[in-house]
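Below is one structure, written out as structure tokens; the observations come after it.
Shown here: the complex without one of its protein chains, the others still in place.
Chain IDs A, B and C follow the sequence of writing; residue 1 opens each chain.
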Amino acid sequence: MLNVAIIGYGYWGPNLARNLGHADNAELVEITDASDERLAQAEVQFPQARLSKNPLVVFNNPNIDAVVIATPAGTHFDLVKAALLHDKNVCVEKPLALAVEEGEELVTLARERKKVLMVDHTYEYHPAIRLIEQMVAGGELGRILYATSARLNLGIIRKDVNVLWNLAPHDISILLRLFAEEPSRVEASGGTFLQKGVEDVVSISLEFPSGRVAQVYVSWLSPRKTRELTIVGEKKMVVFDETLPEERVKVYDKGVDRQTEYESYGEYLTLRHGDIYCPQVPSKEPLRMAVEDFIHAVQTGESPRSDGETALKILRVLASAQASLDRRRS
Amino acid sequence: MLNVAIIGYGYWGPNLARNLGHADNAELVEITDASDERLAQAEVQFPQARLSKNPLVVFNNPNIDAVVIATPAGTHFDLVKAALLHDKNVCVEKPLALAVEEGEELVTLARERKKVLMVDHTYEYHPAIRLIEQMVAGGELGRILYATSARLNLGIIRKDVNVLWNLAPHDISILLRLFAEEPSRVEASGGTFLQKGVEDVVSISLEFPSGRVAQVYVSWLSPRKTRELTIVGEKKMVVFDETLPEERVKVYDKGVDRQTEYESYGEYLTLRHGDIYCPQVPSKEPLRMAVEDFIHAVQTGESPRSDGETALKILRVLASAQASLDRRRS
Amino acid sequence: MLNVAIIGYGYWGPNLARNLGHADNAELVEITDASDERLAQAEVQFPQARLSKNPLVVFNNPNIDAVVIATPAGTHFDLVKAALLHDKNVCVEKPLALAVEEGEELVTLARERKKVLMVDHTYEYHPAIRLIEQMVAGGELGRILYATSARLNLGIIRKDVNVLWNLAPHDISILLRLFAEEPSRVEASGGTFLQKGVEDVVSISLEFPSGRVAQVYVSWLSPRKTRELTIVGEKKMVVFDETLPEERVKVYDKGVDRQTEYESYGEYLTLRHGDIYCPQVPSKEPLRMAVEDFIHAVQTGESPRSDGETALKILRVLASAQASLDRRRS
Partner (left out) sequence: MLNVAIIGYGYWGPNLARNLGHADNAELVEITDASDERLAQAEVQFPQARLSKNPLVVFNNPNIDAVVIATPAGTHFDLVKAALLHDKNVCVEKPLALAVEEGEELVTLARERKKVLMVDHTYEYHPAIRLIEQMVAGGELGRILYATSARLNLGIIRKDVNVLWNLAPHDISILLRLFAEEPSRVEASGGTFLQKGVEDVVSISLEFPSGRVAQVYVSWLSPRKTRELTIVGEKKMVVFDETLPEERVKVYDKGVDRQTEYESYGEYLTLRHGDIYCPQVPSKEPLRMAVEDFIHAVQTGESPRSDGETALKILRVLASAQASLDRRRS
């Protein structure tokens, strides 16, 4: 039985706690938060857990094997570093850190200390993305050419981070997973309309060493909720539209075929419009699977799917996009 | 009665001819094309028109007041220039030319010769765009913040021009019309998958002096036909989805309102989700209106809506986007 | 402060209890259920409420002003009758009873005893239906001609009642409310595929004294979840599609206009295709409003919106439809 503590019981902490509570082979033994009000809520939901206001109490408790950190992004680096130095296995909310050097330091530290470092990138555990990943790996789509991803809404507007750091980590993690390579070029442009210095809409262009390209578009200020990913392969194309009640994943047997004409000089391009197929996507909660993967990693020493290296690659892309936004602004 | 000749009877020429044929105050007197087969087709449809294979015959005919040029883009500059030098009024298919200097020369020449120079940018005459233009002008949307436009398909793939020059002139002409300003920065990225050196997917980021931004996305290689324009204003947002059978224009009374809190330091942002409204769009064929505007311009001397200056602004944006693609490729 | 008891803590009881718990001017003082397991759940959620297994304890308790009955449909008549005989105000789940005579007896009894008798027909309190009711009443739609309602799913399949009694009470209550008249003719046909003698799909045709007609279609065995109501008026038409995330209510300025031609014999019919409008529907939980209406009725003596008379009219239509199904089957 794994003893786990949660640090941060705000927006996402209760969801993590609930999934830890359901896990067979882990026990939620302590919850830490700076707010009395949140601790009171935690007490109602998890009466058996100890409560504390200082994370150091958790770090110094030798009975605690692992910590789950769900605090604001600006605190991640310090808390994860302290946890690792105290030999805790760590799962932290996205993003791993706000600077690449910090992320690198944490990954190195975890490797040296032989501890699990996992970042809760939800889509790494989303059943639809795993399904598409298998299609890509199995060659069903043919060679992947490009992808686009749009994540738009008129919803919660953050004050501490812009829409790039708030929403794009999802799209970036999906793209890196499906492309299995890191971009060689990242450029971003954006608009700042609601809060001074905080982008509300951002468009990111990515180019990859293989010649693939991708386009990510995120916005807090759109009339329609949109969460749409398109993957275009040489053989087939896939659209994942998360806003639909069903038919979320659609596989299009569409494309352009090249036909060589031996008698003349040239090649013909012919359009192929074939069947469309909507595989049933298993309805598992991604967070549940993330928590199980973390527990499994701690118990076996195997790397979790969403490990520090994976998170670091995502962080590098976000930082490059931010640098591009900064250049443009100046 | 205006005597008009058509130069080029390929893909678009017959549509222009049909609309000229319907016009009350113009007569289609001559059709020129290099292909015997096409001239034969023209003869069936317009038995009263003279046929010729050489545009010079048209240019040298003093009875012809105006020419409509529907030849490949690469020939536009030479033909328009010759027509103007022969004192013809000219309507040419998009784009005006393939280089900014050429476009400038043509605009100057038309001004000097006091001839009408019009470019057939379809959306300048689209009833939905005119409706949205009136909303913008009337202040119904509030200050315009940004726009996005996507034009995707799995359809005709051109060999002579890339998807930027093929599809984006539509989006650019719409944006310049609605924003009523020219961009201060244009960047583009793209992917080249089907034909060497010919982009199939292109994404363009535009920034405007007023602080507005826009994003244009065009593709020949997409699973779903998409023609969607979004205009986000401070008060309202508009979506024009041209693929729908009805409800093509939707006006969303949505936005984020700023509320000043006097007692504390700060401002609150509150979301507004109000009514949605789909105005009935008049069902007039844009090409019909373009042809009428051209005839009216020739007869009155008034500038057509889609005049040379307008086309030149569009050409400048396209050329900037192409330059950005070229930089990236090298 | 009103003292309220809940009888039946199965599928719907906890929702009623939750809404009673939120009400300012009522207290949930007792919960009755035959199952120990359910009572244990009730204890966790409402530790301050007394628990009992026998409704007679509630009925004989003089401190209890009102009871909310959420037991299987077959028990409604006996429980409501007993409650009224013990001078309790009653709110019961739909349907009021399974036979018209029983329903009539309950309505008469409530009148004699001067007690509130309310039936929880959800759509009587649905903000979208109230909005449409106001449009009808205000004449915005013109004279109402006909309506159709479809409620289809592949979901919970009941064993005790057929799809008519399970789903159609919703559609019937909506139609009677909007038409403000009772049908003069009710016919139904259906199909029985999954369970012997239990219809899974039922279609009901209704004719009204005013000449209006309506069609109701309910199914447990459909590929797509559908909840769509169409109201056709002489001036405008309304569609309420409950499955959409937004634009649930659409008002179409469409119709056929009659134009009298004085010079000839006849009339012309011309089609009108005007604007479409989606009013924002307030997002209030219907059950919350039903509970508040019940409490208000008990406290003031005013009739609740969904009173016994209203429920009896719905029951009459359901019984007529069932009789039509029975005739057809024999």
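Throughout what follows, a contact is a pair of C-beta atoms (placed from the backbone, for glycine too) under 8 Å apart; a residue touches a chain by one contact, two chains touch by 3 or more.
Being a predicted model, the structure only gives us computed values, none of them experimental.
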Listed residues C:Gly13, C:Gly103, C:Pro169 or C:Gly190, member touching the removed chain: C:Gly190
Candidates C:His22, C:Lys53 or C:Arg224 - the one touching the absent chain: C:Arg224
Hidden-chain contact residue, picked from the options A:Asn54, A:Gln134, A:Ser210 or A:Gln280: A:Gln280
Which of C:Ala23, C:Leu51, C:Ile157 or C:Leu244 contacts the chain that the document leaves out: C:Ile157
Contact set of chain C toward the excluded chain (per top definition): 145-146, 148, 154-155, 157, 185, 187, 189-195, 201, 203, 205, 207, 211-213, 215, 217, 221-224, 230, 232, 237-239, 250, 252, 254-256, 258, 269, 271, 273, 328
Touching residues on chain A - with respect to the absent chain: 246-247, 253, 273-280
Interface with the unshown chain - residue positions in chain B: 225, 243, 245
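Following the convention adopted for this analysis, only the chains that are shown with their structure count from here on.
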Taking each chain's C-alpha mean as its centre, the one farthest from chain C: B
Chain whose Cα mean lies nearest the overall Cα mean: A
Chain B residues counted as touching two or more neighbouring chains: 273
